[in-house]
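With one protein chain held back, the other chains of the complex are shown just where they sit.
Chain lettering (A and B) follows the sequence in which the chains are written, and residue indices restart at 1 in each chain.
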Amino acid sequence: MTDAPLLDAGIAWFLLVAFSVLWIALGVWWGKRGKGDADDYLLAGRNIGLALSTATLMASWVTGNTTLAAPEVGYTLGLWGMLGYALAGLGLFLFAPLAIRIKRLMPTARTSGDFVRLRYGRVCWAVFLLITMAYTLGFLITQGMGAGLLLQALSGFDYRLGMVSVIGVSTTYTLFGGMRGVVGTDFIQSLLIMALLVLVAVLGYGRISVDEVYGALAAEHPSRLNMLLPAGLLFAWNTGLFSMGEVFHNNIWWSRVFASRPSVVFRSFILGGLAWTTVPIVTGAIALMALATNLEVPQVNMVFPLITAQLLGSGGAIVVFIIIFASLTSTLDSLLAASADLIAEDVVAHWLRPGISDAQIRQAARLVVVGLGLLTMLLSWQYFTSMYQLLLFTGALVASTIWPIAMGLYWPQANRQAATAAMVLGSITGLLAYGLVAPYCAALVSAAVSAGVMGLGSHWNPERFEWRLLADR
Amino acid sequence: MQIECCMTELQQALLIFAIGALVTLATVIMIARGHARWHGRDPYDDPNRAAGHD
Partner (left out) sequence: MPLLITALITANRPAFATTAPTTQWLLPASLFRLLVVGSIIGLVVATLVIVLIWLKELRQGQVW
């Protein structure tokens, strides 16, 4: 951790209170629009246009990890760190065709769990729910810990105060605003993140030119420019496969498909992917300036705040605070809303209390938002590991869902026993690879094993799935 | 692991890189074929059944 905070405590308090009030007020305001039924609360009325749809994908995918961990891997692995992280955009690009198919096949569905239950049956659905819950908790914890670390490093706040504040704000406006509040605030947060990142990059590279950075790296840190760096090559495809696993299975992205107008679904994922892909390269390029200027970086996941404050002074620290606060809240709100939908729809309405009314589903979703917010605070109470290491760990789980989901959407032969086995075996082998080979290999091994099991299992014992079963959730 | 005694660190990394590229490419091809299969069709009208292959 840095010795002295980068921001004056008074300014940090002002920013924290101002943005907290803004997000909560906007969330409450947007939450009052619409008809107030469950579809409105869970899916913002199913009629979001292209601008909001693209911006919410962008904001949800720019996580605390993109603004803290992408510069970290740019700093430690150089070009392969930046390019490998940017490959996480693949998840959004490749989900675009799947999204059209989902929208046409399941016009009344609400969650990714609806698809797995109807397509592969209840055993596979239970395995899927275990995977997505474990992943969601891991993801929520990384954002909670990121919030605590950020406020501690930037302003000297106690770790727990920062963590509780950010999670509390996101939980509050998600509770009152539902998906409409989440999408509306995501739009503003994504524009803030993009505009301020451009500002930092332009001002930073105005102080030290691109050629000067290249010269310093080539002379002092050539490994960062080395396209044959072993650790970089290992990292390269992992993030792409991880992102496919995350986007294909997680209800954050499925809920965006259900919430958007049919005509904008494909374009929003392509545009969101294009916009997002530039972010890890820009933040990684900013982190490379720390190496070029020989900036002392006591903790590598703080390289982005440190170099920005170094180059731009206290104004830089303010900009970093806003960027990372917006990244964390925009991801936390999406995770909370989409996970609440999944639990209310899949666990409560289809398992624990079948036949409950729409109003009861809406109420259950609200209770789950609060419960998940409190659980995230509890699990993030102790900072226990590198955020990115934890995320790589969960990559082993989510990458096992890539082939079962994609094959199940397109091919009637995709077999339910093979899908269950693919998720279980992919997860186990991915976790073993994490421990025995390298954390960067977890998603790759999981995806490869899962693809093999799914492909061979469906070839040997093809199912004859009747697609109309997906029409009614 | 046995792999470490017969390959350099770079060779191991290149092998894993190649496997990663292969898995990603296979996934892209599967999705592209699936998308082409359903493009412009009724979402419930399976091309295999229409052609009598099922």
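To be clear about the criterion, a contact is a pair of C-beta atoms (placed from the backbone, for glycine too) under 8 Å apart; a residue touches a chain by one contact, two chains touch by 3 or more.
Since the model is a prediction, treat every value here as computed from it, not as a measurement.
Asker: Looking beyond the chains shown, say which of A:19, A:95, A:403 or A:434 touches the absent one.
Answerer: With A:19, A:95, A:403 or A:434 as choices, the missing chain is touched by A:434.
Asker: Per the definition of touch given earlier, which of A:229, A:244 or A:344 contacts the omitted chain?
Answerer: Here the residue in touch with the unshown chain is A:229.
Asker: So one chain is hidden, and I want to know which residue out of A:79, A:236 or A:303 touches that hidden chain in the complete assembly.
Answerer: Once the missing chain is taken into account, the touching residue is A:79.
Asker: Can you tell me which of A:9, A:25 or A:195 touches the chain that was removed from the display?
Answerer: Residue touching the absent chain, from the options given: A:195.
Asker: For chain A, which residues touch the unseen chain?
Answerer: Touch set of chain A with respect to the missing chain: 33, 44-45, 47-52, 54-55, 58, 76-77, 79, 82, 134, 137-138, 141, 180, 187, 190-191, 194-195, 197-198, 201-202, 205, 210-211, 213-214, 218, 221-223, 225-232, 234, 261, 271, 274-275, 277-279, 281-282, 285, 379, 382, 384-385, 389-390, 393, 431, 434-439.
By definition in this document, only the chains that are shown with their structure count from here on.
Asker: Quick one: which bits of chain A touch chain B in the complex? Just the residue numbers, please.
Answerer: On the chain A side, the touching residues are 90, 94, 97-98, 100-101, 104-105, 228, 230-234, 236-238, 240-241, 244, 402-403, 406-407, 409-412, 436-437, 441, 444, 447-448, 451, 464, 467-468, 471.
Asker: Would you pull the chain B residues touching chain A in the complex into a rising list?
Answerer: Within the complex, chain B contacts chain A at residues 1, 9-10, 12-14, 16-17, 19-21, 23-24, 26-28, 30-35, 37-38, 43-44, 46, 48, 54.
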